[in-house]
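All protein chains of the complex are present and in place, except for one that has been dropped.
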Amino acid sequence: MSTIPICQSDAEILSNREIGPGLFWIDLLAPDITRHALPGHFVHLVVSDVSEDSSRQVWLRHTPLLRRPFSIAERDPDNGIFGLIYRIVGGGTEILATRRSGERVDVLGPLGRALEPLQSGRPAIMVAGGVGVAPFLSLAQETVRDGRARPEEMTVLFGAATAGLLSGEEKFRKLGLHVKLATDDGSTGYHGLVTSLLERELDRSPDGCAYLYACGPTPMMRRCQEIARDEGIAGQVSLEGIMPCGVGVCMACVVPCVEPGDRLSPHRYERVCDTGPVFDMQEVVL
Amino acid sequence: MSTIPICQSDAEILSNREIGPGLFWIDLLAPDITRHALPGHFVHLVVSDVSEDSSRQVWLRHTPLLRRPFSIAERDPDNGIFGLIYRIVGGGTEILATRRSGERVDVLGPLGRALEPLQSGRPAIMVAGGVGVAPFLSLAQETVRDGRARPEEMTVLFGAATAGLLSGEEKFRKLGLHVKLATDDGSTGYHGLVTSLLERELDRSPDGCAYLYACGPTPMMRRCQEIARDEGIAGQVSLEGIMPCGVGVCMACVVPCVEPGDRLSPHRYERVCDTGPVFDMQEVVL
Amino acid sequence: MKTGPDLTVNLGSCVLKNPVLAASGTFGYGSEYGRFVDLSDFGGIVTKTLTPEPWPGNPPPRAAETAAGMLNSIGLQNVGVDAFVRDKMPYLREIDTALIVNVGGGPVEEFVRVTERLADCEGIDALEINMSCPNVSGGMDFSTDPRRAAGLVTALRTITDLPIVAKLTPNVTDIAQIARSVEDAGADAISAINTLRGMAVDIRTRRPLLGAVTGGLSGPAIKPVAMAAVYRIARQVDIPVIGIGGIMSGEDAVEFLVAGATAVQVGTASFVEPGAGASVAQEMADWCAASDVQSVRDLIGSIQIPPQEDAPCHPS
Partner (left out) sequence: MKTGPDLTVNLGSCVLKNPVLAASGTFGYGSEYGRFVDLSDFGGIVTKTLTPEPWPGNPPPRAAETAAGMLNSIGLQNVGVDAFVRDKMPYLREIDTALIVNVGGGPVEEFVRVTERLADCEGIDALEINMSCPNVSGGMDFSTDPRRAAGLVTALRTITDLPIVAKLTPNVTDIAQIARSVEDAGADAISAINTLRGMAVDIRTRRPLLGAVTGGLSGPAIKPVAMAAVYRIARQVDIPVIGIGGIMSGEDAVEFLVAGATAVQVGTASFVEPGAGASVAQEMADWCAASDVQSVRDLIGSIQIPPQEDAPCHPS
């Protein structure tokens, strides 16, 4: 259980705009949450848009019922603002996309375990698939802000189905990171899987990666695990999971884990929301 | 089962505006429905506002689940437009009030049995409670349009909790009807129940009413039944009922009825949506 | 219906042009919705439960909306089997879709009377037995007791050659056990589920929202319960299962087929969308086409159960 204080905030939407096909960026004003958030943390949002005092039937206010988890993608601590990047995949994100600036959303956060900070002298690669880029936007931003590591020590390999879904890459470039893109349709960058791009990178500069971060679809992360294992690279993955509570009470979001260094040890179930979403690269069974 | 053709129409909202505290008027473009509608008919609306192709979870589109019934309050057959007057009472009407012009609502109609037309030489009183005024707005409009009866032969007694909820009365005046108002709080017109106003009217001009229409809260209609029975006046009531289907299939909306002229006959259950909503004044057991 | 995937399925000897039927009690006698919906696009229609005599039903109010569902306590108000045959069958016979007539009653004799009256009536493709009518005297319910359920089916089996579909209630400890017993007694198919027992109260008046106090819950809210029932039944019987409960879309219907249903019924959905019987079928066809499924029959029971690491142990 993390010791970061959790807040429940009635956050104001400052902007909510489409930045790619079905891809949105939302900025929320929530100073308490922003203050304590670290890269890798996520928030849990009530997306339904029927206002508090509106209907007599409370269940109308609660459609869809459950909160939706999103990784914090950017933080402006001076102004108490954080940003999320989200893709419309179902009813909840669909409704979220209709919310307007000035409206409010109920946010719980910051939640989960943060990413291992970057260290100067330990060049790192971040492999991002689609909206899996969110925690790495935070990580890059905070690392550069803190001066913990130099931008040149960070490489982002960012893959998506098509060019329009690579929104965010300009932010990495602006921070001075190496950015390489991959698309399934070849519309930009490398034509193929981002994990193939990773293999190519490791081949080209075997010393260019002392630490590997991965966040994206499960097959992508599974392949990253294999590559990291084969190459003997340490690292972390950031997972998703169905999260009714988001704070470690319901035991729904678990993932099977093994003991460090022992892939054949009996599985134990760890909560993605609380022990994770960030796990040691080889700890989780994907 | 009425022989009026029923249509299902994807009607365009032409306007939807607040005309009193929590009281709205909505105009819908639906030529097929408008063409056949008669005073007393109602429509069954899908109020939920999530568009057809939006979410993957169909149940999100269907919150609230059931259609909502509303009486047709006005008809512009030349332009294929009809109007409804509605009060916010719960989640469904709340959502309806947020719908904007240009959006579409799924409408089924015209439904139910129409009101008995007015006849020249048979002076009639319409007793309306709150939004129960809707069918009488139609009736007055169509009667004057057809020239079936002269406006002076129609009296509207219109009651509500307070003056602001008497929206629509100006339409009657414009048509040339006698209009008398009653409010519970005395903010305008007669201070008291509209049924007391009815008694006063009948006392004052015993020949002024050969036919009595009533639509409003159940206690109001029950009192109208008593008065009509005591005075020997024929007439009709227009009822509400919880209406899952609105077209006579589910048998949910029934009201106990007695045989004409025999108050002690065994009850039979009649569907408000199909045999009604308009019933002979003494036929229903309220 | 566009050409495309093969949508036909069989319920015993009864062939359906597509797997989507309108459910009993939510589609009247066909003619009401038939005024403005093309019923020939439906896989079939199940008519309102019939009793030997006209039946008045329960005191109103008889319906209430709930979260993603509704309660009803109609109490089987119906015109009775004689009026049905006389007034409703001529219309129903002309519709180009399967006709399943739902049979009810109190004691077994009443079911027998209705079934006998329908036996010589042309144009009926199958009978669905509403086993959830509590016996007026004992308050017992045929489909809560495997022996009584089987007894009812046995009694009807001897007097009709029409396919018999036994419609079961979910308000039991083990619905699959009831299903097995009616299969053994000669039922040709199982319909599952009828409504869940539920109630709601108006806290202002402190009165139940239903005149009969409790009623039956239907709609999307109960879909997961219906899915679990269909899945459990389908694994334990060899006859076709008709899935019912909260189906609003083609994808919902596909979900039931994957879990083991051969056909489905749409109930509450028809109130929202009178053409649901046709639109759900069309959406199924579209889904199959988009998913390279040649025949809906390939979907039936195609659920992939992942190998269990640990035996599933507890429900919560």
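As written, the chains take the letters A, B and C, and residue 1 is the first residue of each chain.
Keep this in mind: a residue touches a chain if its C-beta (ideal position, glycine included) is under 8 Å from a C-beta of that chain, and two chains touch if they have at least 3 such contacts.
On a predicted model such as this, the values are computed, not experimentally measured, just so you know.
S.K.: Would you mind spotting which of A:Pro5, A:Pro21, A:Gly176 or A:Pro219 touches the chain that isn't drawn?
M.R.: Here the residue in touch with the unshown chain is A:Pro5.
S.K.: Have a look at C:Pro163, C:Pro208, C:Pro240 or C:Pro274 and name the one touching the chain we're not showing.
M.R.: Answer from the full complex: C:Pro208 touches the omitted chain.
S.K.: Pick out which of C:Asn58, C:Thr97, C:Thr115 or C:Ser270 touches the chain that's been left out of the picture.
M.R.: Going through C:Asn58, C:Thr97, C:Thr115 or C:Ser270 one by one, C:Asn58 is the residue touching the chain not shown.
S.K.: Which parts of subunit C face the unshown chain closely enough to count as touching?
M.R.: These residues of subunit C touch the chain that is not shown: 25, 49, 55-59, 66-69, 71-76, 104, 130, 132-134, 136, 144, 169, 171-173, 194-201, 203-208, 211-217, 219-225, 227-228, 231-232, 246, 251, 254-255, 258-259, 287, 291, 302-306, 308-316.
S.K.: Touching the hidden chain in the full complex, which residues of subunit A are there? Just list them.
M.R.: With respect to the unshown chain, the touching residues of subunit A are 1, 5-8, 46, 56, 58-59, 62-67, 106, 108, 241-256, 267-269, 274.
Quick note on the criterion: only the chains that are shown with their structure count from here on.
S.K.: Could you work out which chain's C-alpha centre is the most distant one from the centre of subunit B?
M.R.: Result for the farthest chain: A.
S.K.: By CA centroids, point me to the most central chain in this structure.
M.R.: C
S.K.: How many angstrom lie between the centres of subunit A and subunit B, each centre taken as the mean Cα position?
M.R.: Measuring from centre to centre gives 54 Å for this pair.
S.K.: Any chance you could list the residues of subunit C touching two or more other chains?
M.R.: If we look for residues of subunit C contacting two or more partner chains, we find 65, 68.
S.K.: In subunit A, which residues are in touch with two or more of the other chains?
M.R.: 57, 63, in rising order.
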